[in-house]
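Data block below; observations after.
Of the protein chains in this complex, one is absent; all others appear in place.
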Amino acid sequence: MIDYLLTEEQQMIRDLARQITDEKIRPVAAEHDKSEKFPWEIMKVMAQSDLFGVYIEQKYGGLGGGVFELCLATEEFSKGCAGIAICYSASALGAYPIILFGTEEQKQKYLPSIAKGERLAAFGLTEPAAGSDASALQTTAVKQGDHYVLNGVKHFITNGGDAEIYTIIAMTDKTKGARGASLFVVEKGTPGFSFGKKEDKLGIRASSTRELIFDNCKVPKENLLGKEGMGFIAAMKTFDMSRPGIGAQAVGIAQGALDEAVKYSKQRKQFDRSISTFQGIQWMLADMATEVEASRALVYASAREVDAGKKNVGVHSAMAKLYASDVAMKVTTDAVQIFGGYGYMKEYPAEKYMRDAKITQIYEGTNQIQRNIIGLGLIKESAR
Amino acid sequence: MSGITVYKDKCIGCSLCVKTCPFDAITLVDKKAVIDLDKCTLCSSCVEACRKTNAIEIIRETTRTPDIEKYKGVWVFVEQKRGVVQPVAFELLGKARELADKLDVEVAAVLLGHNVKEKAQELIERGADTVYVADDPKLEHFLDEPYARILANLIRKHRPEILLSPATSIGRSVVSRVAVQLRVGLTADCTALDVNLDERFLLQTRPAFGGNIMATILSRHHRPQLATVRHKVMKELPPDLSRKGRIDALTFDRSFFTSRTKVLEVVDSVMATVNITEANVIVSGGRAMGGAANFKMLEDLAGVLNGAVGASRAAIDEGWLPYAHQVGQTGKTVCPKVYIACGISGQIQHLVGMQSSDIIIAINRDASAPIFSVANYGIVGDIFEVVPLLTKKFKQVV
Partner (left out) sequence: MNVIVCIKQVPDTTEVRIDPVTKNLVREGVKSIINPFDAYAIEEGVRLKEKFGGKVTAVTMGPPQAEMVLREAISLGCDDAILVSDRAFAGSDTLATGYTLSKAVAKIKDYDLIICGKQAIDGDTAQVGPGVAAMLDIPQITYVRKINDVKDGEITAERSTEEGYEVVQTKLPCLITVVKEINTPRLPSLKGKMKAKSAVIQAWKAVDIEAEPDRIGLKGSPTEVWKIFTPPARAQGQIFQGEAQASVDQLVDSLKGLLY
């Protein structure tokens, strides 16, 4: 691995996340993948180790780091199990709108318990009819006196049902399209807020994905984040922050698969020698390693750019997410190939990485949407 | 002056000592070994590594037990539970007899407990010449303080040269306290014992570094020489009903029985019907057992062979069996006649706990599992198929 000149604190975060991965996550990864049981016991370990607070300001009980610190932890966890890792990083996705747009009061109310890992957060944007086209949202929020009434259904929500704090996009003015969306904090247990069934997924099966159902759900007006109509912009800004995290997840998955492939190629004997002695295998491994390192470099660079407070980080964070997730898909597929027939069997670790990798090309903006963002950015820049 | 010395003229710069030093205390400077005394713990690994060249020496200057030549006899601390003498006591008596015959001295057994008097004769039949018995209601349960106090008192009075104790939870606790009270050496967990007849010292051999090496320990200048000894390694003598000996029933002042500690309750674990450290046959299961219910299969096999059920750390961590069944580094060290490992891959942490078993049988579906490297016999196959067949087959022949 390239030396990314981490600070001492960043090294501690990485080492601790690695220790949790090796000692706590790896031994249970296959079991959670099979049972789809939510990994509460791991969440507790992460919480006790202060890792839920790495990206939250110290005055709210965090460690005062940023997206980069979040990426370091997410990458390590993903090496062991991307499903468990996403439970961790999805909480950050739910928290970012509060960090970015919350008032001091809102931050004081929600961030300390998120930083301590006492409560998980989740972000609710996607709806059955509104995936890549976020302007087609159907969920509404109607202001009535000192509260808003929410109606509608969100689906494919990571941490749905297990999180306590939800940041939800709903239309306060449908006539304005995307400019009529607003952002709310809804707590689990609010009357009229319930959950649909847990989805049965191809990968990241340790994580929970559910529908959020709002049926005349009354939310106090203090729970509006930012101003009415800012919802869509807020979602895009949130994704700018979170995309490097998905990239880090992809890097972790790819690195995990690569490590297993290297290990296996040394053990596996065919024609009386380890298959790692074959040039054909070595070249595959060489390409895999190079691509993983390249995606890591891109992810780290974009995370650091976000943390540095640069404007218009969208194109670079889209590049990081796009490239790292495509690499993860390719590398994990190659890892299965190196494992041969064993790679196709659930008893061996390779196929899980491949199943887990696929989602990184899809969620938090499909890779097609990422290309749109990058493409549009290029055209805009050239027009200046 | 005590300390470690490298004889520069002898050192050939072979670097064996550098590689072997557990504390990275040795470096080669101008092709000669140099020892960093801040790091060195005088563990003597390097002296051993340099045995051929003999360029490193540890010189020790030590205190001595006064009147050392007056210490005579080999003693055994007899472990009893609920008035039943534990089998390991007979093993130790067998060894004590052998050592005492070489040294031409007597064997004495020390039996502490309540309602144990009548067991003394059996100890004579098993090799003791004298049995010191302290029989008192206050000694019913093992308690560190009175047991240690009485043992130390008897030793001061009769001055044996050797005391053997089982390396059990009781033996290791009490003899450690006795060693401190007498300020003498104690060697833990011995697997081989012999005597040097010239200087009459006990050669105490024990595994160290997780069983990777064996070390022979001496206590040249102190008496008695205390050793705790593992189960199942020493040979007991068959009972000889014609043997005669002396039973010395002791009475002690009440002050000997005071204890700040009291036993409130004794609970035997449900499944530990056979104690794994005492068992002749152990059938152990690992992660591949897949669940607590499947251990029934191992109980069946153990039942046929009159054995006990053990487990690897992985299986214990899953909660399939209580901790008392765990074999390995963080569990128990066992050395049965036959150890049958079912679905245990054989990580080093497990191997250190069972590799001194006489016969190891491994059953695993992965032919490259490390357990096969220590196995005398192995079957490559699915435990769920092989174990029931094995049980059936043993039922026919045993």
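Labels for the chains are A and B, by order of writing; each one numbers its residues from 1.
Keep this in mind: a residue touches a chain if its C-beta (ideal position, glycine included) is under 8 Å from a C-beta of that chain, and two chains touch if they have at least 3 such contacts.
Treat the numbers as computed from the prediction; the structure is a model and nothing was measured.
Enquirer: Thinking of the whole complex, not just what is shown, which of B:I12, B:V180 or B:A292 touches the missing chain?
Expert: From the options B:I12, B:V180 or B:A292, the contact with the absent chain belongs to B:V180.
Enquirer: So which of B:K32, B:K138, B:R243 or B:K337 would be touching the chain we can't see?
Expert: Among B:K32, B:K138, B:R243 or B:K337, only B:K337 touches the chain that is not shown.
Enquirer: Of B:T130, B:T168, B:S284 or B:S312, which sits in contact with the chain we cannot see?
Expert: Of the candidates B:T130, B:T168, B:S284 or B:S312, B:T168 is in touch with the missing chain.
Enquirer: Kindly note down the residues of subunit B that lie in touch with the hidden chain.
Expert: Touch set of subunit B with respect to the missing chain: 2-3, 16, 19-25, 37-45, 48-49, 58, 60-63, 81, 141, 144-145, 148, 168-170, 172-174, 176-177, 179-181, 183-189, 203, 207-222, 259-269, 272, 275-278, 281, 305, 323-324, 326, 329-331, 333, 337-338, 347-349, 352, 355, 359-362, 367, 372-382, 385-386, 389-390, 393-394, 397-398.
Enquirer: Counting contacts across the full complex, list the positions on subunit A that touch the omitted chain.
Expert: Against the missing chain, subunit A presents residues 8-9, 12-13, 16, 19-20, 23-24, 45, 48-51, 54, 63.
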